[in-house]
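All protein chains but one are shown at their positions in the complex.
So, subunit A:
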Amino acid sequence: MKQGKLFYYIPYGLWIALFVIAPVVLIVYQSFFNIAGHFTLSNYATYFHSGVYLKMTFNSVWYAFLITAITLLISYPTAYLLNQLKHKQLWLLLIILPTWINLLLKTYAFIGLLSRSGSVDSFLTFIGIGPKQLLFTDASFLFVATYIEIPFMILPIYNAIAELSPSYVNASRDLGASGWQTFSRVIFPLTLDGVKSGVQSVFIPSLSLFMITRLIGGNRVITLGTAIEQHFLVTQNWGMGSTIGVILIVAMVITMLLTGERKEKGRTRHAK
């Protein structure tokens, strides 16, 4: 019996060891070597003493935060609305549909829309606002990034709301809570799990976005992903690239811990 159980662990164990533990160990190991191949802490020293890298880290976190905030702002009402609709599976499918299309393709489509000769600009000229520089601006970067991340925020929130038993809402109404009180005291806290996993699955990939920073942001938006790409492909300074990678991993772990911890606290509070 015990042996049989062990057998089931093999695929999982192998997967974790080969594709999770080994790469992380390698990145951490690599980050302690300078470009000449000597063991050193200098990569970390460079990172924390360089205004460029710290500013870049700040940029990454700030843009990831903005993307997450905007997607959340759009997604929660959307997910809530979807749950009230008649054919909710169909509407949900329509939102998931764009994720079936290759990311690069969608980004290029946006280039066509937002460029000087694109339809958005023609429309702006038509209604009298006049041509505007749309590509290579913070606004267009945030817009495209939000567009790409939104399904990953809507889905978990949608599921959380769908699981919420209507009897809670009814009880709250019966006991005299107003619509807003019902939402802020009952619905939102009970669907917080969905919000948290949505935030995780948007914030973490947004930290290291780099293709959109180039194609839509025109490299006017520089995040840590750009620096990693440069260190691995151009300068061949894998140590420094790995150091930035380690810092990103740490940032992600912190995000997970923050969103995870609050969840349990929240639960106990509401259990009272």
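Observations on the structure shown:
Please note the rule applied: a contact is a pair of C-beta atoms (placed from the backbone, for glycine too) under 8 Å apart; a residue touches a chain by one contact, two chains touch by 3 or more; residues count from 1.
Simple rule for what comes next: contacts and distances are computed from a predicted model.
Of the candidates "Biopolymer transport protein ExbD/TolR", "NADH-quinone oxidoreductase subunit H", "ATP phosphoribosyltransferase regulatory subunit" or "Extracellular solute-binding protein", the chain left out of this view carries the UniProt protein name "Extracellular solute-binding protein".
In the complete complex, the residue from A:88, A:106, A:173 or A:214 that touches the missing chain is A:214.
Shown as candidates are A:32, A:136 or A:188; the residue that touches the absent chain is A:136.
The missing chain, though absent from the display, is touched by one residue of A:170, A:184 or A:235; that residue is A:235.
What subunit A contributes to its contact with the hidden chain is residues 35-36, 52, 55-56, 59, 111, 115-117, 133, 135-136, 214-215, 218-220, 222, 226-227, 230-231, 233-237, 240.
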